[in-house]
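Working notes for the structure below.
Left out: one protein chain. Kept in place: all the others.
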Amino acid sequence: MEPKRSSPLSWGMVGGGLGSQIGEPHRIAARMDGLFALDAAALDLVPARGRAYARELGVAPARAYGDWQAMLAGEGARDERLQLVTVATPNSTHFEIARALMRGGFNVFCEKPLTVSVEQAVKLARTADETGRLLAVNFCYSGYPMMRQARAMVEAGELGHIRVVVAEFAHGHHADAAAADNPRSRWRYDPAQAGNSAVMADCGIHALHLATYVTGQPVRALSADFASCVPGRVLEDDALLALEFDGGARGRLWTSAVAVGQMHGLTLRVFGERGGLRWAQEQPDQLYWTPLGQATRIVERGGAGAMGPALAASRVAGGHPQGFVSAISTLYRDLHAVITGDEQAGAWLPGVAAGVHMVKAVAAAARSAAAGGQRQTV
Amino acid sequence: MEPKRSSPLSWGMVGGGLGSQIGEPHRIAARMDGLFALDAAALDLVPARGRAYARELGVAPARAYGDWQAMLAGEGARDERLQLVTVATPNSTHFEIARALMRGGFNVFCEKPLTVSVEQAVKLARTADETGRLLAVNFCYSGYPMMRQARAMVEAGELGHIRVVVAEFAHGHHADAAAADNPRSRWRYDPAQAGNSAVMADCGIHALHLATYVTGQPVRALSADFASCVPGRVLEDDALLALEFDGGARGRLWTSAVAVGQMHGLTLRVFGERGGLRWAQEQPDQLYWTPLGQATRIVERGGAGAMGPALAASRVAGGHPQGFVSAISTLYRDLHAVITGDEQAGAWLPGVAAGVHMVKAVAAAARSAAAGGQRQTV
Amino acid sequence: MEPKRSSPLSWGMVGGGLGSQIGEPHRIAARMDGLFALDAAALDLVPARGRAYARELGVAPARAYGDWQAMLAGEGARDERLQLVTVATPNSTHFEIARALMRGGFNVFCEKPLTVSVEQAVKLARTADETGRLLAVNFCYSGYPMMRQARAMVEAGELGHIRVVVAEFAHGHHADAAAADNPRSRWRYDPAQAGNSAVMADCGIHALHLATYVTGQPVRALSADFASCVPGRVLEDDALLALEFDGGARGRLWTSAVAVGQMHGLTLRVFGERGGLRWAQEQPDQLYWTPLGQATRIVERGGAGAMGPALAASRVAGGHPQGFVSAISTLYRDLHAVITGDEQAGAWLPGVAAGVHMVKAVAAAARSAAAGGQRQTV
Partner (left out) sequence: MEPKRSSPLSWGMVGGGLGSQIGEPHRIAARMDGLFALDAAALDLVPARGRAYARELGVAPARAYGDWQAMLAGEGARDERLQLVTVATPNSTHFEIARALMRGGFNVFCEKPLTVSVEQAVKLARTADETGRLLAVNFCYSGYPMMRQARAMVEAGELGHIRVVVAEFAHGHHADAAAADNPRSRWRYDPAQAGNSAVMADCGIHALHLATYVTGQPVRALSADFASCVPGRVLEDDALLALEFDGGARGRLWTSAVAVGQMHGLTLRVFGERGGLRWAQEQPDQLYWTPLGQATRIVERGGAGAMGPALAASRVAGGHPQGFVSAISTLYRDLHAVITGDEQAGAWLPGVAAGVHMVKAVAAAARSAAAGGQRQTV
């Protein structure tokens, strides 16, 4: 469904410059539906490089900033305000930047994890509350149509009481010990830069978010086992979590960065008293649905059985694969809807509560792992 | 790889209005990389509806036209010319519109099939030649990174001499006899509106184009068996072709619109003396490659073994599925590159020669089927 | 379901000796259910080797024969007769051996193709008729539970009128030109030893048989395109057939021996006015079933929706894969049932009519290919 649009919303970015893995997907996603125009940016830690790249992307020279402080000052002084700013900087800077932006009057769409400590996350939530600004978090996989389908099915009672949720996000891109010093990945395993968790904060967090997003159940408690498989790493590159959800469901979560042969193994399985669901991010348009005692059905995005929230997130006819950037784009649609006054859209957009909850869950996992797997409340 | 861009090219659309299946994918694809701005449009057979929708899409009122003739006149009179016009109207109108646009000085990106007769196709090619305008055809599946990988592997000799190509494009969306009168599909089976072929001209043409695109071998001759399975249909809804390619390869092509259970069954298999390739559109990021006498390898977009042309068509890291609109978008990248003077890009863009060749091949298939399967040269 | 058995039937083999690819599967299959005891054998063209191997397999020395003529004489003279003899010799010898065995009073289970000429096949059918002996043919894939499920579903009208059947059997084991002189495969491409067809008679015949077995429709006419891809081969190593079935269905069949990367690509798809089925031999326990307008269902052997004929052919609980030898074993169960007087079992066992029909179809394909694809009645 092609969204209605008048003129696009005015949009800014902090971070996500040349060579960033997540910058371009954000820009494609924001641009795809024509709902946002990139009017201002501070893309890089290296000011000149950031300004040059912003201009290359079509940002007016005066609004191509060298750092986020300059952008905040410059944009704060304009009458025509940016209606959304995306923050895609290193994790440890999210707190300061997002807080300043909200205080400056801007809505913020922040990369995950929202912050690197629970204290920061709670403060940021308070800032959002005090300033009345929108603060959303890029749990991008929740934008996949079939994850919305899964949530809609759970909400409709198709699975009955949820018993077990099994979530995975395992890849092998950090498995090579010989490449452990690669600066693109090394910082993730350094507590000074990454906080108390590596692969759980980076990947497991997405799997856990999906589990809560689809079931509607926050995590109540958990225990965790962390492993650092590649010699020299301080933080974990493999983790296992046993989870208890608020509604009584149990969770099993495995995440890894050393799973050689797995490209992007994000999967979700939900088992209830009346049926089961199965989904894999690498083949996102199919949801496997087994009603208790019946044959498994392959529910296709755009096919028989697809429900409203899945159709609303569809851009092309079923059978034409709809990929990762479309999932992010759906979050930008949600953001556009919320910003332009559609309150219902907020129900599907991962917001500040989800962002804070996930930071708490990751912290609880790190505490549990440090305590030999002791159960921790979240 | 995020393309370099200064200001986007000025772009227009004829057809592809509200409710069109292909209009929105074109717009998303053109917009994704920020390379084209929709400045003018004549979107609909119903003028008021077309103008209204164009304005909704952000086109200035003066350039939101009621029909293509008005657009041609209006845009032809401007100093700042549209640099590309996409034609997404009913097949039988492609010829007249594309010819007029080229004669008016515009580059054209035309939906497939290029025309509904060989005569028209040949004339259009002549017009492109005479006017020096670009005429490209939206064989969109050639924009998938792994189809470019496949072509690059064939060109590099990885398969050796090609022996057999097996191509399929079979879906079941026109299988319901009770829905045969649906106006969205009925016209396809009416010779007055669709010409001499239905599912071959609509779907099989894509599979055949991929076969020629990947192997670099045009079709020399073919024989065809057409079936009209749903009662009342005049044109075929299922077809089988035996093909001979210029380089000596044999082809086997099946296409169908009554294959209940298949969503979008476009697949390509290429077998050479040194190895085989296998690909399916519904899981486009993987190419299965078997070197003769060795285990099959799963070549991932963005993974080990991915070659330059595949990487150039990649937008996100491997493992994050890249879908259908990204494939079209790659053709828009190619168009942008060619229009801005990059001659090499033309090698990967399906151009007028491919468009004409496919019209000839479909016509030959229809002739063969009418003659009881007699071999026809293309 | 474990079959009732008293003492096993007395069983003999001609062919299938040491190093034969099909001999051991026959023996495992016959032995699995304890329904047959190998009491006599002439296993090899080399008498001493055949006798030695038969003794190694537990055959009494006196009944371990050097050739089939000796076995016919020896066994014919016994009071306690063999109740079934399996013929697994080179194709060109089937006719003579099977005829002699039936005339000698023995029931025969013959490898496919039944004979290398239509004339032989018709004569053999007459012999079966005259002698009243059972003559069945090892179209082994019809023993897979989910092929019986498919047939039962078609018979029950679940698909309605059948429109299109798509069958494949393509492998790559004869693709290596450097190994074309390998004596294990060379004879297949030599008209003197193999008759008028190679891959069609060897592999395509199975795919075609399944198409007729599941739909219950014999082939009425066909046209064929044969290719000899590996230099030096006389007979075809790749073939495409367009088929017309008696009930009005159309068929598309591709078979190949040069499809590098395909291990054993035997697949069947059946599309009717009310739904579609999809099956692949390499994952035989699942049948994909799409009722028109509904989501595809994965019908599991032993799971919800499995019908009587599928359950009857099941040996272990669903989810425990049941493989190739079990499929042959199901034919031995059928043989046991027929021989011990269960007439209903005969409906599921590929008999002399199927054997003759397939020889005719292969011959028609060879004629059509030789005549440039001209349509041939079968």
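The letters A, B and C name the chains in turn, as written, and every chain counts its residues from 1.
Operating definition for what follows: a residue touches a chain if its C-beta (ideal position, glycine included) is under 8 Å from a C-beta of that chain, and two chains touch if they have at least 3 such contacts.
These figures come from a predicted structure and were not determined experimentally.
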item: Omitted chain's touching partners, listed by label; value: A, B, C
item: Candidates B:186, B:220, B:297 or B:375 - the one touching the absent chain; value: B:297
item: From A:175, A:207 or A:331, residue that would touch the chain that is not displayed; value: A:175
item: Contact residue for the chain not shown (choose from A:24, A:39, A:111 or A:238); value: A:238
item: Absent-chain contact - pick from C:73, C:234 or C:316; value: C:316
item: Touch residues of subunit A, complete complex, unshown partner; value: 163-164, 166, 170, 172, 175-177, 223, 225, 227, 229, 238, 240, 242, 250, 252, 254, 256, 258-262, 269, 271-273, 275-278, 288-290, 292-293, 296, 372-375
item: Subunit C residues that touch the omitted chain in the full complex; value: 2, 4-8, 21, 24-25, 27-28, 31-34, 56-58, 171, 263-264, 281-285, 300, 303, 315-326
item: Hidden partner interface residues of subunit B, rising order; value: 289, 293-300, 303-305
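As a convention for this text, only the chains that are shown with their structure count from here on.
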item: Centre-to-centre distance between subunit C and subunit B (centres being mean Cα positions), rounded to whole Å; value: 42
item: CA centroid of subunit A to CA centroid of subunit C, Å; value: 54
item: Rounded Å distance between subunit A and subunit B, as computed from the means of their C-alpha atoms; value: 34
item: Sites on subunit A at which at least two other chains make contact; value: 300, 303
